[in-house]
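Take a look at the structure set out below.
With one protein chain withheld, the remaining protein chains of the complex are depicted in position.
Letters are used for the chains, namely A, B and C, taken in the order the chains are written, and counting of residues starts over at 1 for each.
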Amino acid sequence: MNIPDVQNQEPLVHVKLNRVGITNLSLPIFVQKQLACTQHTVANIDCFVDLPKDKRGINMSRIPEAIHEHILTPLNYNVLDSMALSIMEANEADICQIIFRFPYFLEKEAPISEKKGLVSYDIEFDLTKRKVEMGTDVMILTSDFKLGVGVLATTCCPCSQAISEGGAHNQKCRINIKVLCAPDAWVWIEDLIEVAEKSASCEIYSILKRPDEAFVTNKMNENPRFVEDVTREAYQRLMKIKGIQRYWIEVISDESIHIHKAFARVEGSFQDRRTFGT
Amino acid sequence: MNIPDVQNQEPLVHVKLNRVGITNLSLPIFVQKQLACTQHTVANIDCFVDLPKDKRGINMSRIPEAIHEHILTPLNYNVLDSMALSIMEANEADICQIIFRFPYFLEKEAPISEKKGLVSYDIEFDLTKRKVEMGTDVMILTSDFKLGVGVLATTCCPCSQAISEGGAHNQKCRINIKVLCAPDAWVWIEDLIEVAEKSASCEIYSILKRPDEAFVTNKMNENPRFVEDVTREAYQRLMKIKGIQRYWIEVISDESIHIHKAFARVEGSFQDRRTFGT
Amino acid sequence: MNIPDVQNQEPLVHVKLNRVGITNLSLPIFVQKQLACTQHTVANIDCFVDLPKDKRGINMSRIPEAIHEHILTPLNYNVLDSMALSIMEANEADICQIIFRFPYFLEKEAPISEKKGLVSYDIEFDLTKRKVEMGTDVMILTSDFKLGVGVLATTCCPCSQAISEGGAHNQKCRINIKVLCAPDAWVWIEDLIEVAEKSASCEIYSILKRPDEAFVTNKMNENPRFVEDVTREAYQRLMKIKGIQRYWIEVISDESIHIHKAFARVEGSFQDRRTFGT
Partner (left out) sequence: MNIPDVQNQEPLVHVKLNRVGITNLSLPIFVQKQLACTQHTVANIDCFVDLPKDKRGINMSRIPEAIHEHILTPLNYNVLDSMALSIMEANEADICQIIFRFPYFLEKEAPISEKKGLVSYDIEFDLTKRKVEMGTDVMILTSDFKLGVGVLATTCCPCSQAISEGGAHNQKCRINIKVLCAPDAWVWIEDLIEVAEKSASCEIYSILKRPDEAFVTNKMNENPRFVEDVTREAYQRLMKIKGIQRYWIEVISDESIHIHKAFARVEGSFQDRRTFGT
């Protein structure tokens, strides 16, 4: 059978596209943890390449193929990088971006009863591999790796505490931290989660007995923090982690007494010690 | 052009279908409020008929047509009922169910500063019209009308308050109340919203100045309630509203110290004073 | 420390609650597959008990505790049943309902190239355990187990095909099948998925090369089916599976030429060969 190759036709409009690919591919994966063990989980995957202005379409089926070929290895930076290289080559592309989003679990002990339970976190691996020209005829490949964590925690309002009689309004918040890792740096998921949890009024748990609940309620009331405070606290803790070039921190608090949510964001670079973004 | 009528063909499998129709139609509507005024809003609409076992398909395009014909009138029970009749007739159906879900807004004054702000609620109108046989050759039409409200409010944990020193954990909760109205009864959206808000530890607002925030924080701490308490309180208040035949009450509280949410539900009939559902 | 036991207080309103518990607990699990292997995945878990009218609250922390104690075993009916028994006993409850929802993956070969890829399905395990009185002073325990699958597939419109010149409108659809299993029956996830995929115009894949795409496009055009047809076809195929007492089938097709979605549903009992639901 002679099958026409529509993707390699000349396009009608000649403009380079920044990203072409697939979204919403769901696959079981396993992720390398700190202590020589792995975490089985399920990822939602996006993957894109760029498309030059003189080519009509990408070789889209090569993307899920390459992803399938790499998911039998524990997922880490190196595996993503190989995956990206293989997809770039199959598509003769200059850029390949791969994003894996997945729930991740850590065992946490209740503070008094010491009951152990698993707490879930939302993790994002976002790698962009690029061909970069380095003078005449010299091309090198670079990779940007961004690591993101989404952490649920508690905010307790310092204003409400200062002005009311018997306790402040408090609520669940979500802390999102995303960092661009320096080349050759290795930033752990666990370290970013710790930054987020320590920056909140209190961390949250999956199993709490009554003495734990008393402890947690007291701790939260001793650390009243606005979304502004949590964001700044996370910034200060993040500064101390090695290997981070840029950072994005946001905190969203689902205010227990307001219909809206409260929000704060800071982003910047630790290399030149400035915040950026406008 | 002679267009084949595929819908009226004989189906391959002879089984009556309970519901066939459309979901996710979005339209601007306006809804009759209590005080001779109307509320402009946007509805997400589902509409279904039954399909007898000897007919392959329904006349699906008649559904959005009939809905469009009726949305220039303020939406209430009577308009939905006419819509359902028109769709039943076009499809020679025995049943027509129409569900409108829309945000609805009430003005609320802050308790101390008296600042006025709009608070949004999720409303559901769910009407099912049926042909019912009443002895030989006599068919009558009946309509079941269910009214639902979704209300955000605050729960403050009585256990946490009893065992900790300086205030309890509290959080946003969602209270869903749905009722089957008696024939000829007229239950107001506003009445169901009031039941929900009075049953919580405290209601929530869109604008609160600092003296309001102090008031609200104190009120919440004076009314500590579990999801179980809020559900029962709503049951007791709902009993006093005339014209309700059946009810479904559920409360979901997004626990500020736990990763999960707390949930409670009661459903039953006010006619025979029993709860039902197992 | 003497900690007050608020849950065991007398409630202010005396009404039995149908369900009290937790929702949205996320945990890594593994599920027993047909061929002596297991599937690692991540579940979203709801769990409820009933609450008698003379007790203020349930022992909520016992729910995540009991779930954690059981998730190191491959999940199946028996594990859920033990979990429910343990939660009923801890709460002195008459009912315990546990729902696990999780993505599940099957390897599927492309029809011509035979490329293998994983396809994801949404699975639901829904078990309700109850104390039932059997005459004076005799109580027995019964369990209802419902198995649900959510499957993506393709619908191709027979009406559009009959009236147009060069091909019909087609689109992704979702087929949801849920069944109540007979006591001692064992219905496989894989069998329900097969019912869904064979009932659509065509099944879908994660990797298709061009010859596969030609095959799939042709197959879909040879099997034009409305949502009504897919629902009835699934009904007929489901009838042949042993051990099903009740069934709920729904098909939602995201119409490529309409702004709304098309929907069909049938539900009934295979014991007395009647459809039910109104």
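The rule is short, and it goes like this: contacts are C-beta pairs under 8 Å (C-beta built on N, C-alpha and C of every residue); 3 or more make two chains touch, one makes a residue touch a chain.
The shown structure was predicted, so the numbers you read here are calculated from the model rather than taken from an experiment.
Visitor: Among the chains present in the display, which ones are touched by the chain that isn't there?
Guide: A, B, C
Visitor: Of the residues A:Leu12, A:Cys37 or A:Ile140, I need the one that contacts the missing chain.
Guide: A:Leu12
Visitor: Which candidate, B:Ser120, B:Ser143, B:Asn218 or B:Gln245, sits in contact with the chain we can't see?
Guide: Of these options, the touching residue for the absent chain is B:Ser120.
Visitor: So that we can see where the missing chain sits, which residues of chain C does it touch?
Guide: Within chain C, the residues touching the omitted chain are 119-120, 152, 154, 159-161, 163-172, 202, 204-206, 208, 210-211, 213-214, 216-218, 220-222, 254-260.
Visitor: Since one chain isn't shown, list which residues of chain B touch it in the complete complex.
Guide: Here the touching residues of chain B are 1, 3, 25-28, 30, 39-42, 61, 64-65, 68, 103, 105, 115-118, 120, 206-211, 214.
Visitor: For chain A, which residues touch the unseen chain?
Guide: Spelled out for chain A, the touching residues are 3-4, 6-7, 11-13, 15-26, 46, 48, 51, 56-58, 60, 64, 95, 128, 130, 158-159, 162-163, 226-229, 231-233, 235-236, 252, 258-268, 275, 277-278.
Keep this in mind: only the chains that are shown with their structure count from here on.
Visitor: Over half shared numbers or under half: where do the identical copies chain B and chain C land at their interface, same or different?
Guide: Mostly the same residues.
Visitor: If you average the CA atoms of chain A and of chain C, how many Å lie between those two points?
Guide: Their C-alpha centroids are separated by 30 Å.
Visitor: Out of chain C, which residues touch more than one other chain, so two or more?
Guide: 3, 25-26, 64 - these are the residues of chain C that touch more than one other chain.
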